[in-house]
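Can you read through this structure? Questions will come right after.
A protein chain is absent from this complex, but the other protein chains hold their places.
When the chains are written out, they are named A and B in that same order, and each has its own residue count from 1.
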Amino acid sequence: MKAARFDYHRPATRAEALDMLQTLEGAKLLAGGQSLVAMLNMRYAFVDHLIDINRVEGLAGIALGDTIRIGAMTRQRDILESPALKARLPIVAAALNFVGHLHTRNRGTIGGSLGHMDPAAELFGIATLLDATIHVESRRGPRDVAIADYPQGYMTPGLDPDEMIVGVTLAPPAAGHGWSFLEFAQRHGDFAVVAVGTTLAFDSAGKVADARIVLCGMGIAPLRLAEAEALLVGTTAEPEAIAAAAEIAGRQEAMSDALASETYRRHLAGVLTRRALTEARARASHGKVQ
Amino acid sequence: MSAVSIRVTVNGTPFEREVEPRTHLADFLRHDLGLTGTHLGCEHGVCGACSVLVDGRAVRGCLMLAVQADGAEVTTVEGLAQVEQLNPLQEAFREFHALQCGFCTPGMLTTLMQLLEEHPEPSEEMLREELSGNLCRCTGYAGIIRAAMKAAPLLKAQRENAA
């Protein structure tokens, strides 16, 4: 199980990296490498040129403002361990706690995770839940891609071959929102069979003002449940409303693979959505919920 | 497909070597440097047997290319013991029968070195969750958890003495 041959490049600057990406045929970026190197070892992936961006300056870091911007090469571990982020948007750390293990979080990056696009990846799910904007650059200039437009197919991002993800901006719900991230896997750290992330923000009247639900592991990309979200807005997220939202989750399309059948995935989606919404509602700090 | 020259410090010893880009760190340690204590159990990042410390952080040796370790400090299982003296974690592994075939052991030890440094007073539950990235087929984990619990304060004392 050894990788096929490739050439290795290690740019020091963004400009250098983008130059290589534009000029080298059959090139791929190497971020944390926690999926890519495994795929290279197994010869599921073949590249002619690997462009290692681990030493490119200015690609890592977390900036908190009205929105939250995270550099593409920020390690999963550093996102997980950021106290400011945990205070502002606890669901991110909750999701990251499910991502791989100590070793892989030490290396893995948010940009790499988004670039790889495993359908069950928690960070991909979080980006979808939090209406992320993905910032990409190429020699032709910078560009923003809305997360909704990002997935083009199974593990196929909506990027041109010369484009590199440089960061991602997350749009957090209002302060005091309730949240939950639940996933089903038999072992801690495995990719989820199905995961559900949700945030619920209530208005001063105790009604849901902003509901977001994302399902991971169902199809080629995380799935926002617009219909269920709309249904919840204006309710108090009482059990009947939650059950109706869960019912919607349970009839989404899903894939079958070695880990689970389509039927089971749908079933899990319904169960986890109900549980996540219930938990998120309990966590919400304002409004007249009780 | 030219080889790349790298400098890497392993267990305190500097090395300079030419490596093929496709060679992962674990193979480099094993075959180029002869440090065969680092084992390969899956080569796709699940079993954890190849875990080593790179600049103090545990990584999968099979998921990092040797060229990426250029300039780094690497610690392998061979670097854990003082001369002729096992460290407290190694001692505890022996005391609690935390290893049988010993194939997963180097990865368990290196991972625990980072974990126990960051959590000097670990709970069993935390250890079980964090060790989920290191598979053992022989022991059923009980001895490993007991050994880690015993070693945590001893390692802490050792660090404090060294400081």
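As a convention for this text, a contact is a pair of C-beta atoms (placed from the backbone, for glycine too) under 8 Å apart; a residue touches a chain by one contact, two chains touch by 3 or more.
The rule is simple: contacts and distances are computed from a predicted model.
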Report summary line: From the options "Polysulfide reductase NrfD", "Dehydrogenase", "Transglutaminase-like domain-containing protein" or "4Fe-4S dicluster domain-containing protein", the chain left out of the display has the UniProt protein name "Dehydrogenase"
Query raised in the report: Thinking of the whole complex, not just what is shown, which of B:Val8, B:Leu25 or B:Val46 touches the missing chain?
Result: B:Val46
Query raised in the report: Residues on chain A that touch the omitted chain in the whole complex?
Result: 1-5, 42-43, 184, 186-191, 258-261, 263-264, 267-268, 271-272
**Report entry** Those residues of chain B which, in the complete complex, touch the missing chain
**Finding:** 20, 22-23, 30-31, 34-44, 46-47, 49, 76-78, 80-81, 86, 90, 93-95, 97, 99-106, 109, 127-129, 131-145
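Here, only the chains that are shown with their structure count from here on.
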Requested in this report: Return the distance between the CA-based centres of chain A and chain B, expressed in whole Å.
Outcome: 29
Requested in this report: Spell out the part of chain B that touches chain A in their complex, as residue ranges.
Outcome: 1-2, 4, 20-22, 24, 27, 43-45, 48, 51, 57-60, 62-65, 67-68, 111, 114-115, 129-130, 132-134
Report summary line: So, in the complex, the side of chain A touching chain B is made of residues 1-8, 10, 30, 33-34, 37-38, 40-42, 50, 52, 54, 77, 100-104, 106-107, 187-189
